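One protein chain omitted, others in place.
As written, the chains take the letters A, B and C, and residue 1 is the first residue of each chain.
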Amino acid sequence: MSDGKHFDANKVFIGLFIFTALEVAWGYLGHGWNKPMLWGGLLFFAFLKAWLIAVYFMHLKFEGWVIYSLLLPTPFLVLVIFGYVLPDVANQGDDNNLIHPIGSRFEKDTGRVEEVMIWSKDEGGGH
Amino acid sequence: MSSSSLPTEPLGLAPSGTVHVSHDHHEIGFLKKYVFSTDHKMIGIQFLFTGLVTLLIGGLLAMGIRWQLAFPWTEMPVLGKLLFPETGGVATPEGYTMLFTMHGTVMVFFVIIPLLTGAFGNFLIPLQIGAPDMAFPRLNMLGYWWMWPGIILMFLAFGTEGGGPAAGWTAYPPLSTIESAAPGSLNGQTLWLLALTFSGVSSMMGAVNYVTTIVKMRAPGMTIMRMPLSIWGLLIAALLQLFALPVLTAASFMQIFDRVFDAGFFNAPDTLVNNMSPEVDLGTAAGGHPLLWQHLFWFYSHPAVYIMVLPAMGFVSDILATHARKPIFGYKPMVYSLAGIAGLGFIVWGHHMFMSGLNPKVSLVFMTATIMIALPSAVKVFNWLGTLWGARIQLTTPMLFAIGFVAMFIIGGLSGIWMASTPVDIYIHDTYIIVAHFHYVVFAGSVFAIFASIYHWFPKMFGRMMNDTLGKVHFFGTFVFTNGVFYMMHQLGLAGLMRRTADPYAYELYAHLQPLNQFISYCAFALLGWQVLFVFNLFHSMFFGKRVGRNPWRANSLEWSAPSPPGHGNFDHQLEVVRGAYEYGDPEAEEDHLPQAVRVS
Amino acid sequence: MSTLKTFLLRVAASLLFLAVPVLGVWTFVTAEANGWWFPLNVSSYGGEIDYLFDLILWMVAITFVLTEGALVWLVWRFSRPDSSRAVFSHGSHKLEMIWTAVPALLLVFIAFSQMEAWSKVKIAMPDGTRPDEPYTVEKPLAEVYASQFDWRFRYPDAEGNFEGADVVESAYDFYVPVNTKVLVRLRSRDVLHSFFIPQFRLKQDAVPGMEIPVWFKAEETGSYELICAELCGWGHYKMAGKIHVLPEDEYEAWLANARTALYSNGSED
Partner (left out) sequence: MSESIAAYDPSVDAAAHHHPVYDYDSGPPVERGKFAIWLFLATEVMFFSGLIGAYIVLRTAAAEWPDPTKVLAVDITAFNTFVLITSSWLMVKSLFAAEAGDKGGILKWLGLTILGGSLFVGIQIYEYIELVKHGALPHANIFWSTFYLTTGFHGFHVIVGVIWLICAWFAALRGKYSPKNYLGLELAGLYWHFVDLVWVLLFTIIYLF
């Protein structure tokens, strides 16, 4: 079965652990930074971890082309979805025909549409 | 000429794959044999009969539609009492919307897809590739039974408060998400969404099974380029299901969230229905985007229309070659064009949204891709014609239906070019031209292919022939009435008649179209009536048809070297495939067919 | 099967398939006389759309007749009883090339010939630079408001505002000037609707939450039917309106009249 597919699971685990910690730190610290920097860093960590899981824990490193070919269409299709939907739904340029931006909210109390999103009844929402 | 001269002895050839030989034949009880069967053949037959019954239901709903369009607001015979008891059998406007919504949904999700992939996919895949069963027989059974909650929920929807779903088979929000927007948008719509999810999960189970079986269980020598085109069609349709359906499932859940939890994926924040005050009515407070649903829906449902036609194309190719006694013309281009249609099918969904408020620049991209789909389709059509050239055509019932498929798929496909053209679509979008187009491809196309396949594979399923003369009579009537119904819809559409209209004659512009609509409806009733011949033939032949040997059509593909009907494990001899599926009329050979697994010395 | 029966079957099948192109073409030829054809076009770009329709119709008709004709001939010719075997051919590379390349050229041609009309109708909105296009996306002639199940038309006040007391509202009847590029802003209050005027060759869905600009230039005065073309609930089939194309001066007069009527009714609040 998976002969010769050995790797040091503990090392991978420690890697995942450290990257999670770094990522959370980046997320907390980064909210003052500019978005590309914040997002770039977060995505870097996220994909690094996803890669570790896929490649080692899910054995992708030891699988043949068959498995890859099964996965191959997905990134392509995901890009297709984004490519077509974004210019339409999320267009904020000249072609944007939305009256209220997405995320606006109808306020029952005032009977008006609030263009600014209100997080929840008591501002802050969480804990 | 005896075609039963197939080897019953193992060929004694060293197989290239591993063979696992097991001897298990125990008697199985009735319930296990006919109801909770894990045998792909029985499951296929279960799908077949379920699909035919739902076809009848869908057909009856269509008759309701036709009655209303021919004689609006008059008492509908038979159906009226059942569907509209409160009004004494007269359709109501909201009742009409429910009629076509249910008709479309039932036909697409519970007739065509189960018949093509469920019935014939199950029956043919193991037999044509030389496998004893599906890779996962129990999953297969589960897939069949998983469809039932879907069917039941779908019909339960009719009985709930407000009645059945009434937002069209496309279920565009906000009509489908705001409860007070349509009476059928009460629980009916939620049940509809759940039903879709169940049928979707059922299809997924099937699709995983089909792909695994085709990839992993082919008999020795059955290289992929020797597979019959039916298998190719089914394989590619299964892949389409696998990659497109999850997105619809995700979207359905988003719609369920919108409906049940008042989430706001598909609603604009300033939506107001029926002048109701927002406190009472506004289903949701948060604002999303109505077009998002359309994108996600068509991301699945456009590939779905090819799921509804690619297997049909495969079956037709097999039937044409067999009854033309000639190899299929251009096997490889046929395979590539199936794949091409499927690949392009993923990037054209926007052609359903040209008028929807879609960014018009994006429309141009969608248009170009859509028009290009005609290319692989053209390759298919020309190769079918090429197959007939120089052939020895046997005008059997399956052959007639298969030729009928080609004749009418051309019509349906060609009208697709108008719609693909964005400027022309401005006028014809949502008119009866669209209705004509898709009925030509789904009814005159897929359903004709299903008829052809039933006549063709019936002997393998039941070991008996269907009556050929009766079948031909069935074909001639069906062909005439089908064209009577759907061809004239082009004319309605050119005159600008809108689809989904309960009473078109309220408009001056359409008033003169009533006679034409009545003609169409008469043809539709005749079409339904004519199917009595088929139903009779089907059931009669199951018990009293002429018994046949293994290979009544003298065909090449592997299923014909198994007994009719095949027993447990399908094949009673070891297989070694030595050639493609279409070696008909080889001048070197003794007979005019060379079965795939018979070696000629 | 007897030879006679085989023969009759061949004849019947061939005639049946022959009927498809023959009757098919016949219905299109006679469609106009039967009233099964486009209603008269009165808008400036309708002609282009009709032209493109005809262009595709011709291409498609030729393909249709050729392929169906070929099919009939093949069925007739090769169902002849014949004891010899079929031509043993697996295909032809050359033919495949031809029937891939020729349609490909045709299709590319079709695709490119559509772009101009589309961008004219749906992408390039009037920008007020020509005398016949006084209305622009910022200053449309009116706001077309769809809701279950009626059409309302709101004309801005003299400053172009859609809020306030001077806004003229009209239900069901929509008045527009002739020979002018009219731009309207399409909105929906509840569900999807579609603004469809067959004689203008114009259709556009109205989407709640969106303001979609739509333009047309009617070239003949008269009254035309406005139809809702997107399923919007039980009353979808009767969601009608009337569009009245008036000479310029009559239109101005109507608008002025409507404005004064606002005040005489004392309907401001």
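The rule is short, and it goes like this: a contact is a pair of C-beta atoms (placed from the backbone, for glycine too) under 8 Å apart; a residue touches a chain by one contact, two chains touch by 3 or more.
As the structure is a computational prediction, the values presented were derived from the model and not from experiment.
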Among B:145, B:158, B:253 or B:336, the residue in touch with the chain that has been omitted: B:253
Listed residues B:215, B:506 or B:589, member touching the removed chain: B:215
Listed residues B:228, B:264 or B:340, member touching the removed chain: B:264
For chain A, the residues touching the chain missing from this view: 1-2, 9-10, 12-13, 16-17, 20, 23-24, 26-28, 31, 38-39, 42-43, 45-46, 49-50, 53-54, 56-59, 63-67, 70-71, 73-74, 77-78, 81-82, 85-86, 89-92, 98, 101-105, 115-122, 124-127
On chain B, residues whose C-beta touches the chain left out of the figure: 1-4, 6, 8, 15, 17-25, 130-132, 135-136, 204, 208-209, 211-212, 215-220, 222, 242-247, 249-251, 253-254, 257, 261-265, 284-289, 292, 296, 394-396, 463, 465, 468, 546-554, 563-564, 566-569, 571-575
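Note that in this section only the chains that are shown with their structure count from here on.
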Arrangement of touching chains [line / ring / star / complete / other]: complete
Distance from the mean Cα position of chain C to that of chain A, given in whole angstrom: 42
Inter-chain centre distance, chain A versus chain B - centres from mean C-alpha coordinates, in Å: 37
Multi-partner residues of chain B (at least 2 other chains): 268-270, 287, 289, 291, 357, 360-361
Multi-chain contact sites of chain C, meaning residues that touch two or more partners: 209-210, 212
Chain A to chain B touching residues, read off their complex: 66, 73-74, 77, 80-81, 84-85, 87-89, 91, 95, 97-108, 111, 113
Residues of chain C that touch chain A when the two form their complex: 187, 209-213
Touching residues on chain C, where the partner in the complex is chain B: 6, 9-10, 12-13, 16-17, 20, 23-24, 27-28, 31, 34-39, 48-49, 52-53, 56-57, 59-60, 63-64, 67-68, 70-71, 74-75, 78-79, 82, 84-92, 95-96, 99-100, 103-104, 107, 110-111, 114-115, 117-119, 121-123, 147-148, 189-192, 194, 196, 198, 201-205, 207-210, 212, 225, 227, 229-238, 240
